[in-house]
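For this view, one protein chain was removed and the others were kept in their places.
Think of it as A, B and C in the order they're written, each chain with its own count starting at 1.
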Amino acid sequence: MIDKTVRTMAEAMAGIQDGATVLVGGFGAVGQPNALIDGLIEQGAKDLVIAANNAGVGHTGLARLMELGRVRKIICSFPRSSDPVVFETLYRAGRIELEIVPQGTLAERMHAAGAGIPLFFTATGAGTKMAVGKETREIDGRTYVAETSLPGDVALIEAWEGDRWGNLTFRKSGRNFNPVMAMAAKLTIVQTQHLRALGEIDPDHVHTPGIFVDRVLHVPYGDPSGF
Amino acid sequence: MIDKTVRTMAEAMAGIQDGATVLVGGFGAVGQPNALIDGLIEQGAKDLVIAANNAGVGHTGLARLMELGRVRKIICSFPRSSDPVVFETLYRAGRIELEIVPQGTLAERMHAAGAGIPLFFTATGAGTKMAVGKETREIDGRTYVAETSLPGDVALIEAWEGDRWGNLTFRKSGRNFNPVMAMAAKLTIVQTQHLRALGEIDPDHVHTPGIFVDRVLHVPYGDPSGF
Amino acid sequence: MSATAVSAAKPLTRPEMAARVARDIPEGWYVNLGIGIPTAVADHVPVEREVVFHSENGVLGMGPAPAKDAVDPWLINAGKQYVTLRDGGSFCHHADSFAMIRGGHLDLCVLGAFQVAENGDIANWATSENDTAPAVGGAMDLAAGAKRLWVMMEHTTKDGAPKLVRRCTYPLTAVGAVKRIYTNLAVIDVTPLGFVVRDMAPGLTFEELQARTEATLHVPG
Partner (left out) sequence: MSATAVSAAKPLTRPEMAARVARDIPEGWYVNLGIGIPTAVADHVPVEREVVFHSENGVLGMGPAPAKDAVDPWLINAGKQYVTLRDGGSFCHHADSFAMIRGGHLDLCVLGAFQVAENGDIANWATSENDTAPAVGGAMDLAAGAKRLWVMMEHTTKDGAPKLVRRCTYPLTAVGAVKRIYTNLAVIDVTPLGFVVRDMAPGLTFEELQARTEATLHVPG
């Protein structure tokens, strides 16, 4: 029997290595895998590269992971959040690397990693600082920038429903980066609000099929709150 | 009020030009927009480029369109079907051009067109006849082939449900190329089995959002049959 | 000519600017409103005129902000404000959402900006080449990808420095992308000729507008 559900956070986090690239889902507080981020803090891996839309808020979650000195580099589109104090302090002190990526390029680079596309061209960023040092090409009179795929060693995902094969659905704007990151990582770890029996999720309505998922932990935490 | 529904086939087909590139959904008989193909036969546009998985079966549908001498070129992955007599006769006579594309590359080229990616690299076809004359590149020790996007002037789509904003769902293996082609074309024309009131389709379960759809014709034809 | 010379003019308020932009958005358009000033535009599109508002985080068909007691904690926009969904709205993931943007499917994007140049260049994400950690978000995707890019901003900085310039001095968001600019003083098209004034705030003279604009202004030909 295929059973991707895990019973404990320790099982969920097993094997995450120092130096791993970790893709972290969520946009704002919605669809953010808070329990898994806390699990990663507990687990202890360091020298991490984090790809996420933001660079942490306040002193919890990703910000806490950074504050503990466990993040070598962050890849994101919007390091400024409502309260980015930890990131900004570390960044000014030269204790964390930053790679700014336009939000759509960030999503597409992970989608490309999941789809076997190592390099693609996009108009986003052409003629800006984002294109500096990158290959560009004129195609039909327009300038495009070459972007590489962004694969993850690990993805931390928040789902609404999950089953033992790893099929997932997401809720409203909680979908965001989660399905794309699930495709892009070698080890995809999910916290799900609801654990469903196999076959209970309508096969026409699965958002992320189990082929992209490795571990499912049931975390019925309720509604997201705060940003 | 946004109302993308059209009442007649003539309205659905209005404005398709001679020389247009037409993307035709379906895989086997499932999700194939038969009524719209017949509408296109009736409408009269010629010198067409057709992109579809197959090159027609028997003497109806796409095969009929070809038999009438209206198709200049077909782009597909699998010209051989259970009964490809029309295509093979035309092709041997030099009266139709053929561009063979691996099925995944075909899907991805249309997805790329819909997503603003004019060029991408794939491992599919590297070292084969498919790569002849194409740019290739070594990335991390593997050879990849450059493929261009494949935009359509028109897409003909078969959906299970549609509403007046053009939101669509598909049924089981009827989804296939349809959502990808809907993204890739300037004018996306849909035949739908069921016409739903706005808001009736669950927003978490929309497969193709209306932004990719221009016209919706209600064609409750029932189950697909035959291949 | 100093700023105080604009004596008889009545610059538009923020709500008036939003209403002015809203007036030009026809039914049926797919529209992304940038974070900040542009967000208010949606409030000025009458509900019976169906305009489909898109948000980068996978929301298509946003409606107005919810009542305080009707907030859905699972439904926010790219500015991380609670929103609602209209009938006909739908959700998708980030790559699909940005495919809408980057694939040229949005009829319009309205962004705020620090500077717009007469060649259509826009600078809206960083105020210096040395900004240590600039936040670009989806601005570059929107600016490069939408069918039309309009900018909505104050005509000058708080210090009176022009924001409509010959060449942007701040880091660019996109090259040659802006089609029209709505400010508190004027509506200005970006054309192959440069800036062409389409509309001005009540009581404002062309000369007064030019005095507050670095690049040369043209009258419609």
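To be clear about the criterion, a contact is a pair of C-beta atoms (placed from the backbone, for glycine too) under 8 Å apart; a residue touches a chain by one contact, two chains touch by 3 or more.
Keep in mind the model is a prediction, meaning the values are calculated, not measured.
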Worksheet item: Where does the absent chain touch, in terms of which shown chains it meets?
Response: A, B
Worksheet entry | Residue of A:33, A:56 or A:114 in touch with the missing chain, whole complex considered | A:114
Response to the item:
Across B:61, B:179 or B:203, the one contacting the chain not displayed is B:179
Discussion item. Can you say which of B:105, B:149 or B:167 touches the chain missing from this structure?
Written reply: B:105
Worksheet item: So which bits of subunit B touch the chain we can't see?
Response: 27-30, 55, 77-80, 82, 87-88, 91-92, 98, 100-105, 107-108, 110-111, 122-130, 143, 170-180, 207, 223-225, 227
Discussion item. For review purposes, identify every residue of subunit A that touches the missing chain, sorted by number.
Written reply: 1-2, 111, 113-117, 163-165, 167, 183, 198-199, 201, 203-204, 206, 209-212
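Just so it is clear, only the chains that are shown with their structure count from here on.
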Practice prompt. In contact with subunit A and with subunit B at once: which chains are those? Just list them.
Written response: C
Fill in: Pair joined by the larger number of C-beta contacts - A-C, B-C
A-C
Practice prompt. Would you kindly say which chain has the C-alpha centre located farthest from the C-alpha centre of subunit C?
Written response: B
Fill in: Inter-chain centre distance, subunit A versus subunit B - centres from mean C-alpha coordinates, in Å
33
Item to complete: Hunt down the residues of subunit C that sit against at least two other chains at once, touch-wise.
Response: 85, 91-92, 95, 98, 101-102, 145
Discussion item. Two or more other chains touching the same residue: where does that happen in subunit B?
Written reply: 115-117, 203-204
